[in-house]
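With one protein chain withheld, the remaining protein chains of the complex are depicted in position.
Entry: chain A
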Amino acid sequence: MAKDALMDYDKALELFEPVLGFEVHVELNTKTKMFSSAPNEFGSAANTNVSPVCLGLPGALPVVNEQAVRYAISLGLALGCSIAPSSRFARKNYFYPDLAKNYQISQYDEPIAFEGSVDVEMPDGRIVTVPIERAHMEEDAGKLTHVGGSTGRIQGAEYSLVDYNRAGVPLVEIVTDIIYGAEADAPELAKAYVATIRDIVTSLGISDAKMERGNLRCDANISLRPRTAAGEPPAPLGTRTETKNVNSLRSVERAIRYEIQRQAAILASGGTIIQETRHWHEDTGRTSAGRPKSDADDYRYFPEPDLLPVEPSVELIEELRAALPEPPAARRRRLKADWGFTDLEFQDVVNGGLLVEITETVAAGATPAAARKWWTGEISRVANVQGVEASALVSPENVAALAGLVDTGTLTDKLARQVLEGVIAGEGTPQEVVDARGLAVVSDDGALIAAIDDALASQPDVLAKIRDGKVQAAGAVIGAVMKAMKGQADAARVRELVLERAQS
């Protein structure tokens, strides 16, 4: 893969205005699929969660999953959308082996939810309102695995395997309007927007929302338009690219930044942007060209004759509206107050995309302060080093357990970091790591006193100083004891005992 020329980011922003648009696919966590009774489960053996409907067998017919409709309405309402009294499914026709019927059932010109907006909180605390064009229901495709090639892509593969477990999983696709004015914050806005959608669907309980599993997928559309002098009309919109395969919040941000720099370099050198899908590569931090895409793509949409229009009653819509959880912005205000975080502390949490993790960690028994300290501190540091999401490293339950071990004095902070390392390495729960590695604080005073007495005996000058009332001199003895205990001692207790023994 040839390396793209990239323009310096600030320079790119000087010359161009980034224009954004997002399509976020949310996999709903219904028990069964969108149009059949096959189970909607992740991780089952290939082609076991299938029915005649999701395999597209002759004679099979789709039936709409009413729970999926309820979820879609709830999501539409949470996005501030109007709910269509009548919406319709259409067939999107194209041949591809992961698409059993060779058409996808999707809502086209009559989506269930339309015209809403979402307030997104930026890293500096500013609220940006992202306009939502529509949210519509559709079915997911199966999964292809290309075998025999070097890249895992279809090019060069010897053969491909199809798994239809995902075929027919209910999706809601949320499409934004064109987003102007993000300017240099475009990458941060993209990340904050997807994080907000994740917060919304999580609080609604309608999706597992795990980006690494593809429960939440973001296609990021971006184009650049040249800036014009004051008083001149704005330039027309530039050609856009659609970046796919963006599987983490961090990637969303990086991919947008990359595309801005890549497109700016091309445009500045007199080139043209090709309208195409681009694949984000997490490992290299680059995008590569995918399928050329044009507005002339002909999917031969027509109304799905096998399904009736979806016509939710006003009562149902109002029932779902009444049951909506508080909006993310309000929720944040409440959580900030509940947790007693400062503005700075809270922004740290939000910017890290860690609201859900901290909420769950607190729910699992940790104090808000401890939860924040672990997630924004050590866990985020390790995540950064490894280039993964913090949430993928450790469960909230384990973080709460770790904090608990510190609270009860079983672990010091330093020991706890070692335990966390073990948990991340997959060695088990914090308690299991403590047991296996023998990392608990030595709380046996007898062992400590023996070590203190040794240390005092070998540093008589220090002992004399302490006895003279210069207690700060105790530091040297404490250090020696901690070293002798290999760090597995509570420094405060050691200090107490040192002062006690020195006087005896």
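Throughout what follows, a residue touches a chain if its C-beta (ideal position, glycine included) is under 8 Å from a C-beta of that chain, and two chains touch if they have at least 3 such contacts; residues count from 1.
By our rule, contacts and distances are computed from a predicted model.
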item: Chain not present in the shown complex, as UniProt names it (candidates "Oligopeptide transport system permease protein", "ABC transporter ATP-binding protein", "Thiazole synthase" or "Glutamyl-tRNA(Gln) amidotransferase subunit A"); value: "Glutamyl-tRNA(Gln) amidotransferase subunit A"
item: Residue among A:38, A:100, A:317 or A:482 touching the omitted chain; value: A:100
item: Options A:39, A:52, A:80 or A:131, residue touching the unrepresented chain; value: A:52
item: Residues belonging to chain A that touch the chain removed from view; value: 52, 55-64, 91, 93, 95, 97, 100-103, 160, 162, 296, 298, 300-302, 305-308
